[in-house]
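A single protein chain has been removed from this complex, and every other one stays in its place.
Chain naming follows the written order as A and B, and within any one chain the residues start at number 1.
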Amino acid sequence: MSAYEPVIGVEIHVQLSTRTKMFCGCELSFGDPPNTHTCPVCLAHPGVLPVVNEEAVRRALLIGVALGCEVAPRSIFHRKNYFYPDLPKAYQISQFDIPICGRGEFIAIRDDGSEIRVGITRAHLEEDAAKLTHAGGRRVGAAGSVVDFNRGGTPLVEIVTEPDLRSASDAAVFLRQLRQTLLFLGVSDCSMEEGSMRADANVSIRPVGADQFGTKTELKNMNSFRFLERGIDAEIARQTAILGSGGQVTQETVHFEPETGAITSLRSKEESHDYRYFPEPDLVPLAPDPSWVAELRAGLPELPLPLRRRMVDEMGLTTEDAEVLTDSPALVAYFMEVAAAVDPKAAANWIRGELRAQLREAGQDPWESTVTPARMAALVGLVESGAVSVPAAKEVLAEVISSGTEPADVVEAKGLGQISDEDELAAIVAEIVAANPVQAQQLRDGKDKVIGFFVGKAMAQTGGRADPQAVQRLVRAAVLGQ
Amino acid sequence: MIDDSTVHHVARLARLRLAPDEEHVMGEELSGILEHIDVIRGMDVEGVPPTTHVIALENVLRPDEPRPGLSRDDALREARHVVDDGFGVPRMD
Partner (left out) sequence: MSLRDLTAAEQVAALAAGKVTSLELVDAHLAAVASDEVGAFLAVDPDRARARAREIDALPERPPLGGVPIGIKDALSTRDLVTTAGSRMLEGFRPVYTATCVQRLEDAGAIVVGKTNMDEFAMGSSTENSAYHPTRNPWDHTRVPGGSSGGSAAAVAQRQVPWSLGSDTGGSIRQPAALCGIVGMKPTYGAISRYGLIAFASSLDQVGPFARTVRDAALLLRHMVGRDPMDSTSLDMPEAIALPVASDLRGLRVGVVDELMGEGVEPGVRDAVGYALRMVEALGGTVVPVSLPTTPLGLATYYVLAPAECSSNLARFDGVRYGPVVDDDTLLDQYERTRGELFGPEVRRRIMLGTFALASGYYDQYYGRAQRVRTLIVREFSAAFDQVDLLASPTSPTVAFPLGARTADPYSMYLADVCTIPVSLAGLPAISIPCGLSGGLPVGLQLAGPAFSENRLLGAAHALEQALAFDTLPPGLVT
């Protein structure tokens, strides 16, 4: 057990998936040719002015409401001044001392069901920088880097937490669940890989039991949850080693190198930052109408954590079912529609299991496949009512996926309905028992497991159409006279 | 009042290269101007709110609707160094 306790806070940048940029009408784009989504405003031509995107404000408020933040009755924008080629105005329009969303709280749940309570310090609106590509040694003209302004000006919400996290794994759990919440709000694509969600961690350690915080470092460059967890662990280890050998942690920005697992310092010769924040004179205050905020609060979708709880408590799902099915809002919607028509647990089993397995081969998600919730519910219904066997149902599902036919029609066309005529089944069973005297004797000798052998034979002979329950009963009747 | 090292620091913040003799002159000029400006430091402004805007506007918002932007040629046409359809800048070390 280490003598030190880690203290971790995170800053999360979320790109809002609005149609247009934060302060101009350029469409957001991903992967388009460079500098094809720009205008005088986002290129910072002389004389241009910013105008706030209403939808970005709405989404920032939605995030604030979902995180239980106090919404500022009146917030303002500030200019954060610094020179860098990806920042065309040489200032970022951001929020400083009066952000749109103030204190809130997010409760994440560990795998063992225990809670991680994380204070939200603030959530504020700002604009993203442009993309800078290093020309990689190739020098054309005076160029060492090339700037593409397509991304420049994308709306961002920065969420800052209190230093309430105590381990790298808690940080990862928190971020995963925060991400899921943001996905449910529909405010962002939240892709760590594509950079639409980015997290930095402030990490310090202190002797267990100490009240005061140690010197923190800011850990950057983590583009997946796995790297984030590994990076924080590596930084904790580095700081522990420093303090253990009597050294002192320097307040600085550090990078985690995923390839080597190493932490590198970004210490630069640059003068210390002095951002010279001052109120943005080109923009007026945001004072969201309380009725607007109330409307957003009332219209919040059911968020993943309460939803999971409800799935387990009220719908009879396992914790694992609930976790898998709340992976995305679309999957939740799909499941809910199926579960409204049939037994939720059966729906969960089919969707989690066979449906996802079969669709994986086609590279499809349930909600975009030909298996509409109505068809899925129909199929589950057929199984539940005993009209088709499970193996037959799997075949029906494959046919629904490939042809988009209604399950009942597939059953009809392929003759996959269960043989429910007792006399017909009894004849088949009698035939099988007669042909397999050894196994029949074993059954008589009390070796009950051998019943499966007969069921298998019956299924093979009927092309899966026999009702296994009925076969078992008929075999016992034929062999044991029960 | 504004010494050479402050001038140097501020010039770096503002990304303005001043020759060493210019730095000294700049310091003297700024000090001269600040002497006049210092009258506001004697004012009692306790409890007086700052004015950022003289007009009482709030919530000026734009609908999230795309507007036509610039063609790439227009976006790049005034740049001196165009590289790979982007704006070229020198190395940053």
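In this section, a contact is a pair of C-beta atoms (placed from the backbone, for glycine too) under 8 Å apart; a residue touches a chain by one contact, two chains touch by 3 or more.
What you see is a predicted model, and the numbers here were worked out from it, not measured in a lab.
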| item | value |
| --- | --- |
| Touch with the omitted chain, as defined above, among A:6, A:64, A:85 or A:373 | A:85 |
| Among A:70, A:194 or A:274, the residue in touch with the chain that has been omitted | A:274 |
| Touch residues of chain A, complete complex, unshown partner | 40, 43-52, 79, 81, 83, 85, 88-91, 142, 144, 147, 274, 276-278, 281-284 |
| Sites on chain B contacted by the missing partner chain, in the whole complex | 2, 6-7, 10-18, 26, 29-30, 32-34, 36-41, 43, 45, 48-55, 57, 60, 62, 70, 74-75, 77-81, 87, 89-93 |
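Please note the rule applied: only the chains that are shown with their structure count from here on.
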| item | value |
| --- | --- |
| Mean-CA-position distance for chain B and chain A (Å) | 41 |
| Parts of chain A lying in touch with chain B, wherever the complex brings them together | 18-20, 24-27, 33-40, 43, 51-57, 74, 76, 83, 85, 133, 135, 140-149, 271, 274, 276, 279, 281, 283-289 |
| Touching residues (chain side chain B, partner chain A) in the complex | 9, 12-13, 15, 50, 52-53, 55, 57-70, 72, 75-76, 80-81, 83-92 |
